[in-house]
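The structure's right below; bear with me while I get my questions together.
Subset of chains shown; positions unchanged.
Naming follows writing order (A and B), and every chain is counted from residue 1.
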């Protein structure tokens, strides 16, 4: 991290500001533009397209939804509610509509929150055809008696569901996965904070020298995008995935929060708890029952990947969640930076605690690599540590465990492993 | 159970009374008649025949033994001992004999119990050719000095070993097995109580709607019958058997007794202990070392099926065991009913605690089945329980465990599972 933390937070916040107005959904122009933004920030950012109608496990890829405009006017021609002002005003995946409606008729298509009268709620209807508007309760109260002219100029057409993926190869084929979602319109913590922190994290990783693990970042529409990604990659992930995290709600001022994997005992869980514990600050530990994002798919029966999640204040746990109040003021440069800092520490822990594996069967012929005295004489056994470490390089012990087993410092373990690495003795 | 308990017990006892006089053995007319009796009570009762001489694992199916008559007379023509009066008087599988014997000669062929002078012992010699009589000790004492005319009119001929099997398909191919034996002549607890309780249990099961598991009942000659059944079905049982029980000694007034499987930790053991514990009454817990019936075969090394046994007073633990005192007075309608009641509770526990499995990979697309709000808005997450339950439907957790994991009542778990079942989402 060469820039100061403050600067990094400002940069992530400015990205969120730039992306904020776009109308993201499972598909459509705003989502594509968001991917294109990240594609400019990250090398080898790939777009993976899947046609509408494709069957994916129990699901079907939906049509592409594009919004042009949407408003409610009174018959005097005054615009009362305008999608152009806030894209939360139209229900996600609304059907097009144009007509005159009485207030009672309109009531059937309007969502508001009585308890949060100045918040526009976020509402979607991906798989049932309907149209609707979302208003502040106070807007509804002041809307007048109608009738109203209502226009939603939208289309649902065959096209592609898109997700973005970028991969940074490490020296090992073992993979670390970060997954974030890109399908929410103008909201900041849930969800822009996730993609902007992940983008910065991958920029950081691209500058990290001697990465041991390979790192994969996916930016995808929640649920259906995760299922498409899993459908494309499940076999490889089952083989290579060491640990993964779902990244969202990373911009506010709250404490870090940990949502475990389904059974709670994967390497992702263990290294998360170690990192949070090293971190020293108070953190929230949730139950699997409190989950709610793509860990639902990553940990589903039959998939069972080692994936958990670390957020700041968790989705559903703050009043602004899924409303227009989850805005650019709700998140801050400081909050984004603290989240980035945590994930950087996590990567540092992953890299420092990797589980290397010796490439040879039987001990390597160390003197061939000048790692063993070529002339053997008693009382000259400086290679004991190396031999001890080698004897535990079975891919099932990490550096810290080997340190305990060999009764030497972790630094000493790392030095011995390094001798092997430079001689291409690790697999 | 629509009839009152008293009535059910009377009915089972009346069946035992009707069957009591028949001369059952590993094979033969009395055994066939006993199977025919049960075949009239149970639908789809199949007779499985295996010819004498068939090799079954380390065993050979014996010839068929049929008894016509057997008695000891004095030379005055008085009948002193008569198979027609009690079929225990002739050793099971006796050779035919007709001759005049001195008392010393007869002594070599006579069995009695000095400690139980008014009990006829039950003696068999299935695999060594011999003939013999079983007497009360007091009969022996009063037999007179002889010589005696001895007749056993019996035959051992090639034929079939027979066992009976009935199957009630459930919605799942997973199987529950009940095994009882039919090879003992006029004795009541060991053994008629086993088959009559099992028959009533299967009648009950046939009326049970929405059986999840499939249920199989086998009525077979002990040991050789169990081995023939295993030889015919081992592969399927290894795949599908969830739990099984050996049913015998179920008619007396003693406490329930549990004999564990060989390693003691199968699902049969766990659900047995749960049911006994729910039951609340004192019960005996034996060791595997105390076993003595067909669990010997079901749990043998290389077979290792999840089978244990629940009896009332266990074979070998009551003085009347294997004598003419194990008669229709030793068992009672109440005793039979208590046993039936336990097995009914066991089935209720099995059905209530089944281990359903989700059919999909990843979460099912719930809104497709109207199991999820089609329009998503915050604070409307009524589907949390359903998603939580689904996340544990991996076929390795039963309803009770899922209840504990999801922190909701078992009834709520069952409701959620039912929603999935009606939508064909369970495998």
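In the analysis below, a residue touches a chain if its C-beta (ideal position, glycine included) is under 8 Å from a C-beta of that chain, and two chains touch if they have at least 3 such contacts.
Quick caveat: nothing in here was measured; it's all calculated off a predicted structure.
For this complex of identical protein chains, the structure file gives a whole-complex count of 3 copies, while the figure shows 2.
One rule holds for everything that comes next: only the chains that are shown with their structure count from here on.
Put simply, the C-alpha centre of subunit A and that of subunit B have 57 angstrom between them. Subunit A makes touch with subunit B in their complex at residues 57-60, 91, 111, 113, 121-128, 130, 132, 223, 227, 230, 262, 288-289, 296-297, 299-303, 316, 321-323. Residues 357-358, 360-365, 367-368, 374-378, 381, 384, 387-388, 390-395, 406-407 of subunit B touch subunit A in their complex.
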